[in-house]
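One protein chain is absent from this view; the other protein chains keep their places.
The block that comes next holds chain A.
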Amino acid sequence: MSVSESIWSLLLNEFVNYVVSSVSEPSEPTKEENNEDFINDPEDQKKITKAKLSNAGYQIGQKLADRYTKDRSRFREQVDIIRFLCKDFWTLLFGKNVDNLKTNHRGMWIIRDENFRPLRNLSFPFDGKNLKKFDLNENQIQIVQRFLYFPCGLIRGALSALGIDADVDVHCSLIPACEFTVISKESN
């Protein structure tokens, strides 16, 4: 079964914007009740946004892993799971294979995608200088990160369901490319 690419990217965009605004702006009733859900510190806001999006991804990733592996033969080694993640899982979710996979053979993998689907349509306002220069400033990188917390969670969830308990981090310096770092917690 396939899902329209438009609906999934628009839904993800709205979901991220919704979580960001729910953390940074208190809704009317909570303001009156002086609800402690409202967080003032921007650093805390960032952490909570990250946790919310990443947890949602984690839940979905776990369930998807079940769904997507139901007709497969058993994985023999960790590397089979990673291979599954980078080929089948990535293609089903993001429409393509990853572009580069590196490992230190001690439980760390670096996955690079040069044209990552959730970032493909993201673009910042033109600053009027050089149209061909797409460099991001520090503030813009923070905004891009928001759209990567959920995919990070998806990967963490899928790996966890398949038997690798890992931390997943992501870095983007030039959209739409980004680099995920997966560190298995058992490696030490």
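Things worth noting here:
Note that in this section a residue touches a chain if its C-beta (ideal position, glycine included) is under 8 Å from a C-beta of that chain, and two chains touch if they have at least 3 such contacts; residues count from 1.
Everything that follows uses one rule, which is that contacts and distances are computed from a predicted model.
Considering only "DNA replication complex GINS protein SLD5", "Protein FMC1 homolog", "Trafficking protein particle complex subunit" or "Coatomer subunit zeta", the record for the omitted chain gives "Trafficking protein particle complex subunit", by its UniProt protein name. Touch with the hidden chain on the side of chain A covers residues 6, 9-10, 12-13, 16-17, 121-127, 131-132, 134, 143, 147.
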